[in-house]
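As you look at this complex, bear in mind that one protein chain is not there, while each of the others sits in place.
Coming up: subunit A.
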Amino acid sequence: MRLMPLLVVAALGVLLAAGVWMSRNPNREALPSPLIGKAAPTFELPVLHEAGRLFGTRDLQGAPYLLNVWGSWCPACRDEHPVLTRFAESKRVRVVGFNWNDEHADAMAWLEQFGNPYWIVVTDREGKVAIDWGIYGAPESFLVDGKGVVRWKFVGPLTDEVIAQQLLPKLAEIERAP
């Protein structure tokens, strides 16, 4: 009974340590996506570079792709751009641009200025498809396998470390068991 206060202090200490430990994760504000392991939401959206053409999940079937959410209004997308370009140039997987809540002219100007790393860019002007995908900020990236199942999601700008430590192993896993 005399040890009680000591035990209480120790328990509080453990709680504090756990809190500090958990807050070490730099990406702790990212929400876990309920979509992982489920079929990607279907969409059919206008193609940025071709007026009148629609492109969607039906056209993406059969092989994995990386869906990258971006907007010309998004400063972090600019930081991500060189990393994404390098990754896209490796031609490891199709990189689909998801231009979110953007003006057509702004999006075109952005790609003109920084370069277009995407295999194709679709535009979600109203943000309705974005809600289906649970998108809440930019940049966000989704890895979808050949069967159309979401296998991985990353919130925030992709870095070389994230690509090497998370994306590439996941991609290899998908390719081993398609």
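The rule we apply is simple: contacts are C-beta pairs under 8 Å (C-beta built on N, C-alpha and C of every residue); 3 or more make two chains touch, one makes a residue touch a chain; residues count from 1.
The rule is simple: contacts and distances are computed from a predicted model.
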Absent chain [UniProt protein name; select from "Electron transfer flavoprotein subunit alpha", "Multiple sugar transport system substrate-binding protein", "Cytochrome c-type biogenesis protein" or "Acetolactate synthase"]: "Cytochrome c-type biogenesis protein"
Residue among A:Gly19, A:Pro34 or A:Gly52 touching the omitted chain: A:Pro34
Selected residue (touches chain absent from view) among A:Ile120, A:Ala138, A:Leu158 or A:Ile174: A:Ala138
Contact footprint on subunit A, counting only the chain that is left out: 29, 31-35, 71, 73-75, 100-103, 126-128, 130-138
